[in-house]
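A protein chain is absent from this complex, but the other protein chains hold their places.
Chains: A and B, in written order; residue numbering restarts at 1 for each.
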Amino acid sequence: MSEMNSNNEKSDKLFEMQREQGPILEVKDLKVDFTTGNNHAVHAVRDASFNVYPGQWVAIVGESGSGKSTSAMAVLGLLPGTGHVVGGSIKLEGEEISHYTRKQYEQILGDKMGLVPQDPMSNLNPVWRIGTQVEEALKANHMDISHEKRSKLAQALAGGGVAVKSEDDETFIGSKELPELLKAAQAALNEAGVTGDGAKNKMDYFTKEWVPGSETRWRVADDLIKAGVSDDKAWQIAKQYVTGSTMTDRIAGLLEEAGLPDAATRARQYPHEFSGGMLQRALIAIGLACRPDLLIADEPTSALDVTVQKKILDHLHTLTDELGTAVLFITHDLGLAAERAQHIVVMYKGQVVESGPSLDVLQHPQHPYTKRLVAAAPSLASQRIISAKEHGENADALMEHHAKGEETLEKSEHIITVSHLTKEFKLPRKKEMFKAVDDVSFSVKRGTTLAIVGESGSGKSTVANMVLKLLKPTSGTVTYEGKDISEFEGKSLLDFRRHVQPVFQNPYGSLDPMYSIYRSIEEPLRIHKIGDKKSREQRVRELLDLVKMPQSVMQRYPNELSGGQRQRIAVARAMALNPDVIVCDEAVSALDVLVQDQVLQLLNDLQAERGLSYLFITHDLAVVRQIADEVVVMQKGKLVEHATTDEVFEHPQKQYTKDLLDAIPGGHLQLGLD
Amino acid sequence: MSDNTIQQAKASSRILPGQERYVAPAGKVELQDVDSVDESMPATNMWADAWRTLRRNPLFIVSAILIVCIIFVALFPGVFTHRDPNFCQLDHSLEKSSPGHPFGYDTQGCDVFTRTVYGTRTSLSVGILTAILVVIFGSVIGALGGFFGGWVDALLSRFTDIFMAIPMLLGAIVVLQMFRTSGSIWKIVLVLTLFGWTQTSRIARSAVMETKNLEFNTAATALGSTPGRNLLRHIMPNSFASIIVIGTTSLGSYIVSEATLSFLGIGLPTTTVSWGGDISNAQTILRTDPSVLFYPSAALAITVLAFIMMGDAVKDALDPKSRTA
Partner (left out) sequence: MGKYLLRRILQMIPVVLGTTLLVYALVFALPGDPVKAMFGDKPVNQAVAAQIRAEYNLDKPFIIQYLLFLKNALTLNFGNTFAGQPVIDEIGRAFPVTIKLGLMAFVFEALFGVAFGIVSGLKKGKWYDSVILIVSLLLISVPTFVTGFLGQYFIGVKWRILPVTAGNDPGFIDLLMPAMVLGSASMAYVIRLTRSEVSSNIAEDYVRTARAKGMSNRSVIVRHVLRNSMIPVVTYLGQDLGGLMGGAMISETIFNIHGIGFLTYQSILKGESNMVVSIVTLLTLIFVVCNLVVDMLYAALDPRIRYA
């Protein structure tokens, strides 16, 4: 209880301080224009206003093209190309910065405002080592690399427990002194009478926590005191052995703080040796290197797997809380925004349509656009289903897809059966084979949807390609209507292709840019020599109606359509031959939520009308809830769990499935049902 | 996380000034249908787009006008001069310009204007024919390597490396020194093709490899298309832009190479009227009468400039990098 009280006390204090200090960032009526070739002004942001207070997370939510990133870049003075601020004001700590020159911005970037950018792959320079790129940030702002810098807010908040630290107490551990420090700690523990397992545990804890270039003297002293060493002795050791870090220590320390394991070695590597998640951690380290008061995080995790996303955001949250950093968080995911931020700002077509405390906005959306967004967000939808069930209401009405009951599922026969499917790839310059898919078996029942869920590298797309007979399995079989597809050849293969059709992930890659929409949809008819010119045209018109696209798009080309429209064209093309099975490989992953929702609706309607069977590959469990009857969870090539959708969501059996469920953003929000 | 101070603050309902609930007034922001098709825009495709970009590019306009003029001169030299380019009278040697002979006479007493006009056809034919052959040969080799990969690619790549290691001019010299006194322009065209196809092949190869991995090929296969059909119907048309760009740009360099070879005296036989040959003849009198040298040089430079500018303009319009919409 006392802890609770002290927490409440702290939060009161924080609130008071925030109110006293005023907003760290104050954006009022911001207008940003882009000038096009013929001097036309495109209004990217119109009259946007929002505030960020010290130590607060504020999220800007919107679909692509809503102006959310542009607003953030305008704050940083880093608008791309012809973009420029044409009106309104941007105040940082009360100072108007919108008219700043590049030189003036150089003064405040890095140590007052930091950036964690969107795409980890393109935001680190491939020719410099990771450590060097962290070092650049420290050097550019003349950071003191041997002492921690804490924001006013953090200092004041820490006030209760340990008295305000003097400069020296914020000295970092150096890697050179670390062994001696540990030795002295061991001796001190012995002296204090801590021995045996107790001492060992304490020493393990010290080894883990005392990261050179990150942990400071007072923390060392604090840790020692908590372990039972006397105050005087603890401070004596801390003062003697914690004497400051080198540049290399500090870089490793920063990377370690951002959650990069084995940071000292990693710092010497190049970006191409890192995975996306690791690169993102490095970018977080860079963004926080100079302890900015405001961090702008522009979709920092949207390129990453959900479990990695959760880990990184949790970590970022802990870090910014500790440092008292305010975060302006840009995201397209309403659930994620509401989960992470206290205040959300919803943008649409360059304007703020709604803003307010996040839960309030989510539970009682007022603006029609926000209402749409809340209704469409898959993470929230699945949340709604759960709460509806808890309230004993009929959850079916909330599901896009009326999942088949257990009995009907049992009865329906299998149209596609995958048994003991294995695929091995040879890795370049490595002897052993890499098992992308390892002994996977499942079957798709006629007229139902089976979803394969997994993160990148799980082998889910490889399974899809083998089911489509685009890849040859190393072993195991795929049968369609009871026939082994590996035996299909020539005419029988053509026949198989006619019945099993794909819709691929990338809406920008799956249509040939040189083909008109008419030619794209007509292509399968042509390949299978179906009908004459006139009847084919008739069929294309029907198909366009089917996917609810105007017939006028026939003469257009893919580059004129949006991602969602292209995906609907891809569905029309897949439907051209009246298939039985459609394999959707991440078919909605690249789309904005509203558009994604629309395509999912379309797929549902088609299934209801024509009794199609879907094999639905996705990384997003939230979407699965909306569409699938059965779920197969894959991890590192292996099948982890296979059950009906309800089973998986309500009683997940495996830890990995639980982790996946846990990582659905917004999953822990208390949602009202209005 | 749960004992986090800031998390706690979040849970509280206290609202900081400026963060009160705000909803945009109805009608301020017009809500559109989700993902509706904008039917007002005229339908376009890549080539129409490229054409629109080209039409606005001054580089293109200037070079297109120049090229049309040059082609006209090459096709109908008789419109511009009634004389025979090989009709020379020594007694006119190095005479200055006079009415009907605006560029004067060279050492041999030939009319410089007539020779310059007739030289157009030679240079242009060599340039265009070489470019066509190079594009055909280079793109076939490159496309095969890029499409099949594996040992076919390895073999074709080494084959390309071998030709690439010989600089075009040197290779041409080695071959041409043996056919110095004979042959038509085809001799030059073939030799330039022999040593010039490698660059086009490289570009075609990488364009095909890049296109091959795009999803629409996989999609076509899943629709029942065969690899050969994919190559012809999807991959080649999509790689065509890069090949056109390199073809146009290098056309100018083939004209330069022909002139250089003729200048060195191992290009076209002296009986064929060519700018390179005339420049070579004129170099002996550089100090006394540079104007004889000037006219064919200027004609050559303008022609090459026109094609290089055209190549730049086409590249701006078709470059795969700038094409992604």
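Here is the rule we go by: contacts are C-beta pairs under 8 Å (C-beta built on N, C-alpha and C of every residue); 3 or more make two chains touch, one makes a residue touch a chain.
From a predicted model like this one, the values you see are computed outputs, not experimental measurements.
*Asks:* Kindly name the visible chains that come into contact with the excluded chain.
*Replies:* Those shown chains that the absent chain touches are A, B.
*Asks:* Out of A:Ile145, A:Ile286 or A:Leu603, which touches the unshown chain?
*Replies:* A:Ile286
*Asks:* One chain isn't shown here. Among B:Leu192, B:Ala222 or B:Val304, which residue touches it?
*Replies:* B:Val304
*Asks:* For the full complex, which residue in A:Ile108, A:Leu336, A:Val374 or A:Val540 touches the chain that was left out?
*Replies:* A:Ile108
*Asks:* Residue-wise, where is chain A in contact with the chain that is not depicted?
*Replies:* Considering the whole complex, chain A reaches the absent chain at 76, 78, 80-81, 102-103, 105-111, 113-115, 117, 119, 122-128, 136-137, 140-141, 270, 272-273, 283, 286-287, 289-290.
*Asks:* Could I get the residues of chain B that touch the absent chain, sorted low to high?
*Replies:* 158-159, 161-163, 165-167, 169-171, 173-175, 177-181, 252, 256, 259-260, 263-266, 279, 283, 286-287, 290, 293, 297, 300-302, 304-305, 308-309, 312, 321
The working rule: only the chains that are shown with their structure count from here on.
*Asks:* Using mean CA coordinates as chain centres, what's the chain A-chain B distance in Å?
*Replies:* Once rounded, the distance between the two centres reads 44 Å.
*Asks:* Residue numbers of chain A touching chain B in their complex, please.
*Replies:* Within the complex, chain A contacts chain B at residues 3, 7-8, 10-11, 14-15, 18-19, 23, 26, 51, 53, 55-57, 157, 314, 317-318, 321, 341-343, 348-349, 351-358, 360-361, 366-369, 372, 468, 470, 493-494, 497-498, 501-502, 504-506, 508-514, 516, 523-524, 527-528, 549-550, 552-553, 555-557, 559-562, 564-565, 570, 573, 577, 594-595, 597-598.
*Asks:* In the complex of these two chains, what residues of chain B are touching chain A?
*Replies:* Against chain A, the touching part of chain B is residues 1, 3-10, 12-24, 26, 28-32, 34-35, 37, 39, 41, 43-46, 49, 214-216, 218-225, 229, 234, 237-238, 324-325.
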